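Written below as structure tokens is the structure these notes are about.
Yeah, one chain of the complex is gone here, protein chain that is, but the others are all in their spots.
On to chain A.
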Amino acid sequence: MTSGSIFAVFDPAGPYAGSITTLAWVLIAMFVAVLAVVIAALWIALRGSGRLKARLGGTRAIWIGGIGFPVVVLTALLVYGLTLTRHLTAPMPQDAMRVRITGEMWWWRVAYLDPSGRPFMLDANELHIPAGRPVLLELESNDVIHSFWVPRLSGKLDMVPGRRNTLPIQADGPGVFAGQCAEYCGGPHALMGFVVIAHEPAAFDRMMAARRAPRPVPDERGRQLFRSTGCAACHRIAGTEANGMAGPDLTHVGSRRSLGAGILPNNRGTLAGWIGDSQAIKPGNRMPPYKTLSAADLQALAAYLEARK
């Protein structure tokens, strides 16, 4: 699911990632230039004529090449780099959308915040944003250090327990962008992906309004099973008695593109597979396997969750 192409780093889809990519290219160009100078010096040292060696071998060469050149180039680079990326730390517009993302072993809690900073909608593992607008993320962690990284939308920033780091992201156009935890956090860390979906602003507003409307849950059998099987102890589904917070919020799980934190396609079949034995899919994750559920119960639970849009 996570299209983990390394080329994503060179394919920015918004202004924040854009300036980081530009800086990366400048650094790569400098690396190539310096390497060329070193190779040339080496060649002169091994094969060059005596006169050339004598001219380059004095203290003057050390003053120019060893001190003057690095001081000038590195200072210029520092000034350029800080100027280029200053919007990454600049204050955001007052009315910018804010979302709190909390790293968990090995998934992500997502809370959309109102202007006063209080959560008004909970979700997990996927983030919906309006295209063309900056969004401020508050990054936190409940256990160990994680690192939030959606390479095409912004930089990489650690989530440190007890701290709140902020990271702006923006997508210039609608699209789906893969992310990945970028700090080893134990066990299935490599299977801790993330998905950002950018919508046209009008479509985004419609989607959020639909999600905030009252949510009747007509499937009595699924709801009952969800409670009696024990799922409700760890998972919340708004509008029902399920209120557990140890696992991802499943209120909108049916509208996710992925399961298991951005790693598995989401459909009724994979939902059933995840519930039955998530340990075979994501070894070490904190949800127990339910191998003894009957096929009928498993299908009913999967259908119930698939309908939680």
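FYI, a residue touches a chain if its C-beta (ideal position, glycine included) is under 8 Å from a C-beta of that chain, and two chains touch if they have at least 3 such contacts; residues count from 1.
One rule holds for everything that comes next: contacts and distances are computed from a predicted model.
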Hidden chain of the complex, named as in its UniProt record, picked from "Simple sugar transport system ATP-binding protein", "Cytochrome c domain-containing protein", "FIST C-terminal domain-containing protein" or "2-oxoisovalerate dehydrogenase subunit beta": "Cytochrome c domain-containing protein"
Sole residue of A:Val32, A:Ala90, A:Ala213 or A:Ala295 that reaches the chain not shown, by the stated touch rule: A:Ala295
Interface residues of chain A (partner: the chain not displayed): 264-270, 272-274, 276-277, 280-282, 291, 295, 298-299, 302
